[in-house]
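Note that one protein chain of the assembly has been removed; the remaining protein chains are unaltered in position.
Note that the chains take the letters A and B in the order they are written out, and that residue 1 is the start of every chain.
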Amino acid sequence: MSRYSAFSLFKNALSGHKNWKRAWRAPEPQKKYDVIIIGGGGHGLATAYYLAKEHGITNVAVLEKGGLGSGNIGRNTTIIRSNYMLGANTRFYEHSMKLWEGLSNDLNYNMMFSQRGLINLAHTPGQMDAFSRRGNAMLMEGVDAELIDNQEVCRRVPGLYCGQNTRFPILGGLCQPRAGTARHDAVAWGYARGADQYGVDIIEHCEVIGFIKDGDTVTGVKTNRGEIFAPKIGVSVAGNTSTVMKLAGIDKLPIESHVLQAFVSEPLKPFLNTVVTYGAGHLYISQSDKGGLVFGGDLDGYNSYAQRGNLPIFEHVAAAAVTMFPVLSRLRLLRNWGGIMDMSMDGSPIICKGPLPGLYLNAGWCYGGFKATPAAGWCFAYTIAKDQPHPLNADFTLDRFYTGHELDEGGSGPYPGHQ
Amino acid sequence: MIINCPICGPREAAEYSYIGDATRVRPEADNIDLNSWSDYVHQRQNPRGNHHEHWQHSGACRSILCVTRDTLSHAISGVKLVGPYSEDTK
Partner (left out) sequence: MSGFRLHNKGILINKDAPIQFSFDGKKMNGFKGDTLASALLANGQTLVGRSFKYHRPRGIYSAGPEEPNALVSLRQQGRHEPNTVATGIELYDGLIANSQNAWPSLNFDVMAAIQIFSPFLIAGFYYKTFMGTGQRFWHFCEHFIRRAAGMGKAGLEADPDRYEKANIFSDIVIIGGGCAGLIAARTAVQSGAKILLVDENPELGGASLEEEATIEGINTADWIAETINHLAKNNNVTLMRRTSVYGYFDDNILGAVERVSDHKIEPENNQPRQRHLKIFAKRVIIATGTIERPLVFAGNDLPGIMLANAALRYAHRYGVAVGKNVAIFTNNDDGYQTAIQLKKLGVNVTTIIDARTHTNFTLDGIKSITGHVVTSAKGSKYIKQIDIAPYDHSDHSIGDIQSLEVDSLLISGGYTPMINLTSQTGTPAIFNEEIQSFIPGPPNRAWQACGALIGAFELEECLNTAIEAAQNSQKLLGLKVSPVKPVTVSGANLKAIPFALTEIPCLQTSAKKFIDFQHDVTVNDLQIAHREGFRSVEHLKRYTTLGMAADQGKTSNMNALAIMAQLRGISIPEAGTTRFRAPYKPVALGTLAGRYIGNHFSPLRRTPMHDWHIEHGAEMIEAGLWHRPRVYKKSGETVTDAYIREAAAVRKTVGIVDVTSLGKIDVQGPDAAEFLNRIYANAFLKVDVGKARYGVMLREDGYMFDDGTSWRLSPTQFLMTTTTANAATVLSHMEQLLNIDWPSLKVHVSSISDQWAAMAVAGPDSRNVLQKIITDIVLSEEGCPFMAVRHGHIGQIPIILARLSFSGERAYEVYTGSHHGTAVWSAIIEAGQQFDISPYGTEALGTLRIEKGHISGPELDGRTTMGDVGFGRMASTKKSYIGSVLKQRPGLNDPDRLSMVGLISTDHKAIMAGSYMLDGDQNIGHVTSTTYSPVLKKYIALALIKQGDDRLGEDLCAVFPLEDEKNNVQVVDPHFYDKEGAQLYV
């Protein structure tokens, strides 16, 4: 396989770009694999990549019902951060951050991971205390964090309204300098190409319509392209976890599917050099390399599989954006989309063996799926290969709700969307 | 979305707050089995399609409603009042 580089671009330009090869093959499914991953999104592709790279398991199929990367990897706000408070989360997301930092080179595919920092704005002394607790927790786990005051926030974010004549004046913020954004589609494509180069079969437009079981043990899947068998089957279909798991006979999970909308504005010359979240208004803003401001808000707040939302969130996101940045009032929103979140009952993910023999589950990502992509793939691959979780995902079990070991980062209890 | 409140009439969904899955049944008070309680509190069917769900008309009459709504199309096919004044209770 050819490596991408400035040189390869130059060489191909000389031949009129006629010699570029497919980024990944389009193989026909085989009858049997060592591992099947259901879901050709970021997590599924990353899992396949790390199964091959870290564990030498290359006889792997990734089954995707639509086009590769058509789920949440292609419909998020591209933010990457590891600013969590609870130890298990901090360690996991920091592992992800470290993988992100080497990912473009690892995959020979530029993810455009732009580490321009993320600032969570605080508006009250109580919020500053909560951010202090979080920032200290991060530093103690080796994650970078800074507590900054109003003046420093204003210096770093020109255009942000920093005065007092507003409902929620800004007191300061918690900054993670290594946080940032990445080109979300490139992540899917990079992992796909990487996995493909190890011999993984990525099979698009292959929908799982049932599971083949021997007693309780899952041994294969029925698809619209025939039956495919494997001793180990990983499910990585966040947004549709309940739907796919029902096919395996799992009727209930600690998950609800909710729609989260995002928005992008018309392109502007560089305006915002960091990611900013507005504590008082469920809003986060960043600027893409193309120049569009990317806005994310709160969940629409009802179960949905629709990949689109409604007007109240449009209006709320805009109100928060103009309140934060009065200079953006005349800037126009260009496009809106919605992603389906697997909202778990404590806001934390699930990466585990089971719930049936032969089955492995990666789910419940809430808002955190994109930034988790490398570590989720890495841990899920480990769990599948070794038949036991890595210490990094040991707490992300499915049965923690029965035992009372929730990881409730937001402290808001089993009410999806309130996290 | 518009939910047709049996008390107030059709109102935009923003007037309501979402409670969630209405098919869950709270175990009886004398049930002390941890798993059946955790099933009730944490486990969801989360269907893709028709979903029976509770909403509260929190911005107006505060009644609690059972709404049948398709989670894929968002189309609402039924709204019923829940509680002491509902048809079912009478």
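Throughout what follows, contacts are C-beta pairs under 8 Å (C-beta built on N, C-alpha and C of every residue); 3 or more make two chains touch, one makes a residue touch a chain.
Just so you know, these numbers come straight off a predicted model, no measurement behind them.
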item: Chain not shown: contacting residue from B:C8, B:V41, B:A60 or B:V79; value: B:V41
item: Touching residues on subunit A - with respect to the absent chain; value: 4-6, 8-10, 13, 16-18, 20-24, 26, 67-70, 74, 101-102, 104-105, 108-110, 112-115, 123-126, 129-137, 139-140, 145-147, 159, 161, 165-168, 183, 185-186, 189-190, 265-271, 280-281, 289-291, 306, 308, 310-311, 314-315, 317-323, 326-337, 400, 402-406, 408, 410-414
item: Touch residues of subunit B, complete complex, unshown partner; value: 1-2, 12, 17, 19, 22, 26-27, 29-34, 37-38, 40-42, 54, 56, 58, 62-64, 73-76, 82-84, 86, 89
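FYI, only the chains that are shown with their structure count from here on.
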item: Centroid spacing, where centroids are CA-atom means, of subunit A and subunit B in whole angstrom; value: 30
item: Residues on subunit B engaged by subunit A in the complex (per definition of touch); value: 1, 12-14, 17-18, 20-21, 34-35, 38-39, 41-48, 51, 53, 69, 71-74
item: Of all residues in subunit A, those that touch subunit B in their complex; value: 240, 242-243, 251-257, 301-306, 310, 312, 345, 401-402, 414-417
